[in-house]
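Each remark here refers to the structure printed beneath this line.
Only one protein chain is missing; all other protein chains are in place.
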Amino acid sequence: MIIERAAYISMVIMTISLFIAFLRLVKGPSTPDRIVALDLITMLTLGMILAYCMLTGQFVYLNTTIILALITFLGTVAYARYLEKRVL
Amino acid sequence: MIEWFVAILLVSGAIFMLLAAVGVLRFPDLFSRMHATTKASSFGAGLMLLSVILHVQELFIILEAMIVLIFIFLTAPVASHMIGRAAYFLQVPLWKGTIIDELHDRYNLHNHTLASESPDSATD
Amino acid sequence: MEIIIVILSSFVIAFISPLIYRIFKHLTGWVLSLVPLALFIYFATYLPQICAEECRTFAFVYHWVPSFGIDLSFYLDGIALIFSLIITLIGAFVVLYGGEYLRNHQHINRFFMYIFLFMGSMIGVVLSSNLITIFIFWELTSFSSYLLIGFNNERAESRYAALQALLITGIGGLALLAGFILLGQMGGSYEITELLTRGHLIRAHSFYLPALILILIGAFTKSAQVPFHFWLPSAMEAPTPVSTYLHSATMVKAGVYLLARLNPMLGDTQAWHDIITIAGTLTMLVGALIAVSQTDLKKILAYTTISALGMLMLLVGVGTVLAIKAAMVFLLVHSLYKGGLFMVAGAIDHSAGTRDITRLSGLWRMMPLVTIAAALAAFSMSGFPPLLGFVGKELIYSAKLQAPNASVILLISGIIANAVNVAAAMMTGIRPFWGKTHHAKCKHIHKVHTALWLGPMLMALLGLIFGLIPNLISMPLISPAVSSITGSQVVFNLQTWHGINLVFLFSIITFILGLMFFFSRNRWRKISTYLMFLKPLYPSQIYEKGLHGLLSLAKWQTKVLQNGYQRFYLITIVCFIVLMGGIQLVRLGGLPDSISFAGVKSFEIGLVLLMALAALAAILSKKRIAAVVSLGVLGYGVALIFVLFGAPDLAMTQILIETLTVIIFVLVIYHLPSFKNFSHRGVRIRDAIISVLAGIMMTFFVLLSINLQLAPTISAYYDENSVILAHGRNIVNVILVDFRGLDTMGEITVLAVAAIGVFALLKLKSKDH
Partner (left out) sequence: MRSLILRTAARQLLPIFIIISIIIMLRGHNAPGGGFIGGLIAASAYILYDIAYGVVDARRVLRMDPLYLIGLGLACALGSGIPSFLIDSPFTAQEWITFTIPFYGKFAVTSPLVFDLGVYLTVIGVLLTIVFSLAEE
C-alpha cells in the first residue's frame, strides 16, 4: 500500500518538475537551452513511466523505458548536429 | 520493511528530478544548467530504477531495469557533451562570473575547428 | 444455343480480321463479306418457322448477373428477324464495297475490325431480350460508330464529328439506361418476355412518364430526331461504306426498333402517341427542307435519311396496325434504296473525285452499270410504281388517311417529305448521270471496279423484285414483324397495284411537287442562305456552346479548388468537417449531460495542461527550431498518455516516431526559410477561429463517443481468440500481422511508395539542374 502512495507522490512531484522544465523551455534565451530543457523533460517522462509502473504494479512498461532511454539521446544529438551545421 | 526502503528510494528519485528541474530553471548560464539536467536527472532516474529493481521479484524485469539503467548512464553524457560543444561553437554567452574558460585559446573561432582535431597540433 | 455463336462469331471475326487482311490483301473484301452472307442465310432459315401460324420464337438464356436479374438472354421473333436480315444483307454488301473503296487506305484492316465489331453489337441489340443487355450492345454500337466516324483520324473534322456523335448518343444512352432501370422497377424484371405481359401494370405506374421520356431521349438521340439530329450530317465525315451501313440502314434505325420492341409495354397511351408523332413529323419536315438546299451528295442523302427516320418514328407513333405495317415495309424499302444511293455516291466520289452535284453530269458513259443501279434506287426512293418504294409510299399514305387524329397534317407533311424525296432522288440518282459530260468540270474518271457497282445493283434489283411480287416479303417477313409489335396475330398480303384511288392521286401530286422542287432547287439554296440569321438557334450551335460552357466551368472550378495553396486545402477540409460535425451535433442535441471527472487522477490533468501549453508554445514561438522542440514536448506527452492508459506498444511507436520526425525535421529545416510572419493579423485571427472551432467540435465528438455504445466492442472478439487462432498474446501485434494482415500489407506498400517518392524528388531534382 505504501508503495502506491509513494508512487503517487512521486508522480505529482514529477508533474510539477515537468512544468518547471517547460518554463525553462519557453523562456530559454538560446536554442541549446531549449534542447537541454527538452532533454530533461524526456528524462522526466521516463521517471513518470517508472513511477506509473510502481503505481499499477504492471512492469510491462519497462520496454517503453528502454526505448525511451535509447532513442531520446538520438534526438538531442540530431539537434546538436543541426546547430553545428548552421554555424558553418 | 523493504517496502519502506523502496518507497523512500522512489520518492527521493522524484525529488532529485525536481531538483534537476529547479536547477535548470535557476542556473545562470547554459553550461551550468547542463549539469543539472544530465547529472541530477540521470541520478534521479537511477534511484527510481533501483527502487523498481528492489521491489520486483522476477529476474526478467530486473534485467530490463538494469539495461535501462546502463543505457541512461551510457547515453546521457554523450548527448549533453554534443549540446555543450554546439553551444560553445554558437558562442552562447558565459555567466559573467565565470573565472576561467580553458577552451578559449584552443578553439579558433574562424574556421570553427578545435585544436585537438587539427592534425598539426600536438595531441596534449 | 447457336444465337450465342452468331453474335460471338462477328466479334471473333472482328478481332482476327486484321490477320485475314494480311493473308488475302485486296481480296479480303470478298472473303470477309461471306461471313455476313452466311449469317444472312442462317437467319433466312428461320423464315419458315417464324412465319408459321403460331410464330414460334427462339430464346437462349445465360445467367450473367443473377443478383440484379441481368442475364444474356436472346429472343428471335418477327421484328428481330427483319432487322437481322437487313443488318446482315447490307453488312455483306458494305464489307464487299468497303474492301474495294478503301483499297489503298493504310488502315483498312482496322476498318474491317470496326465494321464487324459494329455488326456484332447491332445484331446483339436486335436479338437480346434483356433490357440491360440491349443497353450494353446499344453502347457498343455508339462506341463502334465513334471509331468508324473518326476513321481517318488525321482529319480534325472527322475527329470532331466522331466526338459529337459519341457525346450525343452517349448521353442518350445514359438516359436510356435510367429509363430501362425505371422500367425494370415497374415491370419487376428486366426480361422483355416477362414485361410483355405486364403492359397494363406499367402504364398505370407513377414512374411511367419519366421512364417513357428517358427511353424516348435514348431513342431520339440514336435515330437523330429533331433536337438531336445534327450529329448525323456531320457524321458524313466517315468513309462512304460506313455511312451506307451505320448512318442510313442499321444503326440510326435502332431507335425505331427499340420503340417498336417496347410498343406492347409502353405504347397505346396518349403521351406515347403525341410525343413520338410530333417528333416524327418535325424531323421529317426539317430533314426534308434542309435536304433540298444541300449541294453535297452525301449531305442530301443524310438529310433525307433524317426525314425518312422521322417518317418511321411517325408511323410507330401512330401505332395502328396499318401504320406499323407501313413502317415495316418502309423500313425495308429505305434500307435498300438509301444503301444503294450511298454506295452510288461513294462510287462517283471514288472515280470522279468530287461529290458536289453542281459539278457532276454525264457520268453515264463512264459507268453504265452504276447509272442503272442509281436510276433504279432513285425511282424506288421517289416511289415510282413498279418498285417497292411505290408500295411503301402507298401504304404510308393509306396509314395516314386512317390515322386516328390529326391525319390531315400528317398527310400534308407526308406529301411534302415525299416530294422532297423525289427531288433528292432526282438530284442524287439521275442528274449526275445524264446530260453531256464536260471533262473540264471533273478530272479524269477512271473505270468503276466491280465491287463498287455489285452492291447497289443487287439492292436495286431486290427493290424491283419485291416491288413486283410484294407477297414474297409480306407473308414470311412483314406479318410476323407486325404481329410481334402490335402483340396481336396479323396476317395480310400486299399487292403492288391498288388501282386508281385517293392514295394513287396523292402519289401523283407528290411526284409533280417533287419535280417542281427539283427544278427550283437553286432558288431553295438561296432561301436557305437567308435562314443563316437563325443559326444561333440551331441545335448544333447549342451543343457547341454547351460543350464550351462545360469545359470553361471545369477549368474555373479546378482553378478555384486546386489553386496550389496548401493552406487553402487545409482550411477547406477543416471547415467542411467542422460544418458537418457541427450540424450533426446540434441535430443530436449537443453535449451529453453526464460528463464525469471521477476517475481522473491529478497528475493526468497536469500532464494534459502541459500538453496544451506546449501546443500553444509551438504556435507562438518565434523561431522554427523552438516550435519543433515544443512539438517534441507535445509528442512525449502523448506517449506518456498512451502509457497511462495501458498501451506500451503505442507509446514505444510514438516515442520512436517523435524522435525520427525530429531527425528529419532537423535535416530539412536547414533549407526552410526562417519564420517571417507572412500572414497579417486578419488571416491569423481567421485561422485561430477555425482551429478553435475544430478543437471544440472534436472534444464534443470524443465526449459523445465515450458513452455511446454502437456495437459490441470488437476487442472482446480479439480478446478471447487472439491466442487460440493466432497463438499470440499481444493483441495489437496479432491484429496487425494476422487478423488484418492485408491492411498492414497495404500500409507498408504505402510507406514504400512514400519513400520512393521522396527518393525520386531529391535524387532526380539534384541531377538535372
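Quick notes on this one:
For reference, chains read A, B and C in written order, and residue numbers begin at 1 within each chain.
Please note the rule applied: a residue touches a chain if its C-beta (ideal position, glycine included) is under 8 Å from a C-beta of that chain, and two chains touch if they have at least 3 such contacts.
As the structure is a computational prediction, the values presented were derived from the model and not from experiment.
Within the entire complex, contacts from the absent chain reach the displayed chains A, B, C.
When the omitted chain is restored, the residue from C:Val31, C:Leu47, C:Leu461 or C:Ile663 that touches it is C:Ile663.
For the chain left out of this panel, the touching residue among C:Trp434, C:Phe645 or C:Phe759 is C:Phe759.
Listed for chain A, the residues touching the missing chain in the whole complex are 60, 63-64, 66-67, 70-71, 74, 77-78, 81, 84, 88.
Listed by residue number, the positions of chain C touching the unshown chain are 648-649, 652-653, 656-657, 659-660, 663-664, 667-668, 671, 726-730, 732-734, 736-738, 741-742, 744-745, 748-749, 751-752, 754-756, 758-759, 762-763, 766. In the full complex, chain B contacts the hidden chain through residues 74-75, 78, 81-82, 85, 112-113, 116-117.
As a convention for this text, only the chains that are shown with their structure count from here on.
Averaging C-alpha coordinates per chain places the centre of chain A 12 Å away from that of chain B.
Inter-chain centre distance (chain B to chain C, centres taken as mean C-alpha positions): 75 Å. The mean-CA centres of chain A and chain C are about 66 angstrom from one another, to the nearest whole unit. Touching of two or more other chains is recorded for residues 11, 14, 16, 18, 31, 35, 37, 63, 72, 79, 81 of chain A. In chain B, no residue touches at least two other chains. Every residue of chain C that touches chain A in the complex is listed here, in rising order: 601-603, 606-607, 610, 613-614, 617, 623, 625-626, 629-630, 632-633, 636, 639-640, 643-644, 646, 648, 651-652, 655-656, 658-659, 662-663, 666-667, 669-670. Remark: chain A residues 2-3, 5-7, 9-11, 13-14, 16-18, 20-21, 23-24, 30-33, 35-37, 39-40, 43-44, 46-47, 50-51, 53-54, 59, 62-63, 65-66, 69-70, 72-73, 76-77, 79-81, 83-84, 87-88 touch chain B in the complex.
Only residues 3-4, 6-8, 10-11, 13-15, 17-18, 20-22, 24-25, 30, 33-34, 36-38, 41-42, 44-45, 48-49, 51-52, 55-56, 58, 61, 64-65, 67-68, 71-72, 75-76, 78-80, 82-83, 85-87, 89-90, 92, 112 of chain B touch chain A when the two sit together in their complex.
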